[in-house]
Every structure is written in structure tokens, then in C-alpha cells.
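Step one of this worksheet: look at the structure below.
All protein chains but one are shown at their positions in the complex.
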Amino acid sequence: MQHTHRVSTTRLEAFSDGVIAVAATLLVLELVVPVPGPHHDGTLVHRLLEDWPDYAAYVISFATVGIVWINHHAMISRLRQTDHTILVLNLLLLMTIGFLPFATKLMATYVRQPHGQATAAFVYAGAFLLMAVAFGALNRHILVAKTHLLTTPLDEPARRQVLLRSLSGIAPYAIAAPLAFVSPYITLGICGAIALYYGSPLASSSS
Amino acid sequence: MQHTHRVSTTRLEAFSDGVIAVAATLLVLELVVPVPGPHHDGTLVHRLLEDWPDYAAYVISFATVGIVWINHHAMISRLRQTDHTILVLNLLLLMTIGFLPFATKLMATYVRQPHGQATAAFVYAGAFLLMAVAFGALNRHILVAKTHLLTTPLDEPARRQVLLRSLSGIAPYAIAAPLAFVSPYITLGICGAIALYYGSPLASSSS
Amino acid sequence: MQHTHRVSTTRLEAFSDGVIAVAATLLVLELVVPVPGPHHDGTLVHRLLEDWPDYAAYVISFATVGIVWINHHAMISRLRQTDHTILVLNLLLLMTIGFLPFATKLMATYVRQPHGQATAAFVYAGAFLLMAVAFGALNRHILVAKTHLLTTPLDEPARRQVLLRSLSGIAPYAIAAPLAFVSPYITLGICGAIALYYGSPLASSSS
Partner (left out) sequence: MQHTHRVSTTRLEAFSDGVIAVAATLLVLELVVPVPGPHHDGTLVHRLLEDWPDYAAYVISFATVGIVWINHHAMISRLRQTDHTILVLNLLLLMTIGFLPFATKLMATYVRQPHGQATAAFVYAGAFLLMAVAFGALNRHILVAKTHLLTTPLDEPARRQVLLRSLSGIAPYAIAAPLAFVSPYITLGICGAIALYYGSPLASSSS
């Protein structure tokens, strides 16, 4: 039976949208309501303000997931059709996105602890790195191995440009991850700067 | 590469629907099942009734999210196409919606505590305020800066009316938030009244 | 401005599908993994088997939500278009569906406790009752007040039959709820029997 079943890009998008939307929304579970009671010192305002890295991590992760969603759409919209390898690589990408609520919670929990901050920040940037690598792998597979499934043919320079752009998202996370051992705040800052850049008009012609 | 990738409004709606639906449904996690055991005094009925602000906060937040969804659809249905700025502003809006389960849980946890109720109610109304501002900003951007992306051209008075309506949703939350320092129940009441108003036939020609 | 914005039934279905799917899947969070450790007596098998009402409540709630989804589709497919009242009544229905994970967890937590079982079972059946009432109210509104929005006109007897069927789903829950004070297991049994009936071929011509 040579005929491979081909999932329409429509349902691939619907499923991916679902996983990405749920992962983004589950990020809120990372934010912990302080336990009320007299045995805690400090007012609620004080305790909420102390938790600022939690909110920063929420905002950065949500923005990053949102930007991945934008880019994911651009990537899939180039396809006429999918095949087994594309589906499996896409699942790997979704798996890394689905992992982000855990990495975000780890970061938020440990960043102000005396021990473990470096590890937590390394895992945080590492999760983004993994996601960027999975994204690049899928994009590369589509643009290099599956040119016959593209909606409109791309010439060599155009393809190279798209790929380069997609791969260029990997480098900053590869830098942010080891810098966690200098300071977790540097890692958080770089991850935030990446989200800010891709959300800015500078990246408006991105894909 | 001048050509910006344009996400279809269809997928923008699908992703937004996903985030909004998940945020609405996650609100239920705010409702805590009382811990059973003999060391708790009062029957289960008594303990559940005591938690009435939790149910009030659930109903108000769910209704508010639902109304935002209705208005979101009206806003996006005016667009033929999206662009990078619209996508990013929409992400900001979704980020504020995704934050509501936390704000609702904070409100429900602290409203009957001796300390922290004012802060919790301020954050609660403040989260709605933030959402209304993000909604107004996106709507304003569409109606003022992106008229060429509209499905059908709107004349100046019509645009002004839509904008005014959208911005008029901001004021009551801006009033409800500081009133938290008078009484958190006033804040809760105003937020409930806003939801009731927008859910009533009075607002049936809203958008 | 007489012109009311009309949300397409497509997006109404998409949002409803989202909330219903998330509510169904959140039910699993009710199932608690027993805490490991030597200070607990009984093997894991024993402890899992003891929790059988948790699994029963999960299966019954999931099946009920699934059946509501089937009927919801039948109801909405009769509509050409929606309006403000339909959207708001639909939100009320979704709010009751979104509440089910809490009611299910309450039931599962208290059914084997010495105190509170009756209350918990009453809330459980009461939540289904509320959902059936919201469903009936929306269905009645569509079939009686919004006949001009129907895809194909229904004659009086057909409308009455559909309505009767929809309202007949309310009665068994209205019976199951107060019977919680006789025995919570009777309530659980009736709720299970209702799901079983609607899932059976007997109900295959239901709507």
C-alpha cells in the first residue's frame, strides 16, 4: 500500500493551535496565590511585589509562545499538504511547547532561592532552545526535503533566507542558557529581549 | 523582503478562541473543595455557603471573559486580513485574559481574610482594567491605523462610535479598582454589574 | 444603530467546542494519585480500588459532558445565525458546563466520608440540573422566540417534540438531586443511568 494518508494542513493547524493555546494558558498556573494567615509577615502588596520574577516569567513565556504561534502559522501556510515526517516533527515541536509551563514554574520557583537558581534558569532557557531547535528542524525539513509539498515554489535564495531567519532564533537561547551560571537574571533578561525583538515592528517581515 | 506574511483572520480567531475558552474553563480551578475531616467545624453545606464569594468571582469572571469573546469576534470580523502589529496587540490582549484565573483566585482567597482584601480586589479589577485597555488599544489600532485592512470601510462617525463604545468599557474598571480600598465587595459588585450590563439586551447592539 | 452584530454559528460552535472539550479534559484533575510512603496502609492496588467512586464520577461526568456536546451541536445546527440573547444564554450554558469539574471533585472527595456525602451528591446532581435547565432555556429561546433565525422552518408539532425532549432531560436530575439525602449512591446511579440512556441506541434519534 504505497498510498500514505496525508493529513490536511487545516487539521494540523487546528491541533497545533489547540496545544499552543492550552500551553500558553496553563502558564498562569505557575502564579501562586500567597497563603493567607497571620503567620506570614508582610502585607499582601509586599508579598505580591516580591514575586515579580513570577510575573516576568509569565509575560516572557506567554509572549514567546505567542510568537512561536505566529511563526508556526507562517511555516505551515507554505505547505499544500503534510506527510508522516512533517506530522512527527510537528509533534516534537508541540512537545517542547507543552513543556514550557513546567520550565517556567521551575524558573519562577527558584530564581530567588539561595540554591538552584542557575540550574532553573538554565532549564528555562534550555526549554526555549529545545523549542527553537525543533522549530528549525521542522522548517528545514519542509524547505529542503519537502519542496514538492510547498504551496508556491521558493527559489534557493528565498529558501536560504527563511531558513537562516528560523535558525537565527536558536543562537540567542544557546547564549542565554549557559549565562544562567553567571546570573539567572541575565538569562531572564535575554529571553525577554528576544520576545521583545520578535514582537517589535523590526521583526514584522519575519516568518 | 518587503512582503510581510499575513496570518488569516481565521487562524487568528481559532487561536484566540482557544486561549479564551481555556482561560474561561481554568477559572473553575479557583473553586477549592473543602478538606474533609473531623478537625473542621461546620457541616459541608455551611462551609460551601461560606465560600459564596468564590462562586460570585467565578460567575463574574466567566461572564466577563465570555463578553470579551463576543466583542473580540465583532472586532476581528471587521478585518479582511491581519498584520504583525495586530497579531502582537492581540497576543497582549490574550495575555491579560490568560492572567484572569490568577486574579480571580487571588480575589476569592483574600476577600474574607482580615488582611489583604483591598489589595486582592484591586488586583482583580486591575486585571479587568488591563484587559479592557488592551482591547481598546487593539480596536483603536484597527480602526485608526489599519483602515485599509477593514472588510467594509467605516466612515468617521461610525468609527468614532465603535471606538467610544470600546473605550467606555475601560472607565468602570478604572473606578472599581481604587474603590477596593473602600470595600472589596463594592469592587466585586461593580465588576458584576458591568458583566450584567453587557450581557443584558441593553448592550445587544454593542460591538 | 439598529444593526446588531451577528456572530456566525461557526465561531459560536468553535468557542463552545473549546469550553466543552477543556471542561471534559479537566475532569481528570479530580483523580488524585495516592501519596506514596510507608505511613499509608494498604497496597497501591487496594488504595486505587477504594477510590472507585472517583472513577465512576469521572466516567459519568465525561459521558454527560460528551452527550451535552452532541445535543449542543444538534441545537446550534438548526440556526442560520445567532444574536445577542443566544450568545448570552449560550455563555450561561457554558458556565454551568465549566463548573462540572468542581462538582465532580466535590462528589468524589466526599462520597466515602462520614459527613457531607449527601450535600456533595446534591451539588453534583444539582450542577447537572443547572446545566439541563440552561440547555432547555437556550433551546426554548431558539425554538420559540427566534424562529426567524432557524435554518429550516419547523412546524408547531416538530418544535414541541424537540422542546419536550430537551426538557425531559431536566426531570431525572431534579429527582436525583434530593435523593442524595437518602443515599449519595442512588444519586450517582441515576446520573450514570441518564448518561447510559442517552449514549444508548435508544436515544439515537435524540436531539
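Every chain is named by a letter (A, B and C) in the order it is written, and numbering of its residues begins at 1.
The rule we apply is simple: contacts are C-beta pairs under 8 Å (C-beta built on N, C-alpha and C of every residue); 3 or more make two chains touch, one makes a residue touch a chain.
Just so we're clear, the structure is a prediction, and the values are computed from it rather than from any experiment.
When the missing chain is restored to the complex, the residue among A:L94, A:A125 or A:A176 that touches it is A:L94. Which of A:L31, A:A56, A:A74 or A:L106 touches the hidden chain is settled by the complete complex: it is A:L106. Annotation for chain A: contacts to the undisplayed chain at residues 1-5, 7, 11, 14-15, 18-19, 22-23, 26, 29, 83-85, 87-88, 91, 94-95, 98-99, 101-102, 105-106, 109-110, 113, 115-116, 119-120, 123. Against the chain not shown here, chain C presents residues 13-14, 17-18, 20-22, 24-29, 31, 33, 36, 43-45, 48, 58-59, 62-63, 66-67, 69-70, 73-74, 77, 158, 161, 199, 201, 203-207.
Keep in mind that, in the parts below, only the chains that are shown with their structure count from here on.
The most central chain, judged by C-alpha centres against the centre of all protein C-alpha atoms, is B. Ranking every chain by how far its Cα centroid lies from the centroid of chain C, the top place goes to A. Centre to centre, using the average C-alpha position, chain A and chain C are separated by 35 Å. Chain C has its Cα centroid 25 Å from the Cα centroid of chain B.
Within chain A, residues 22 each touch two or more of the remaining chains.
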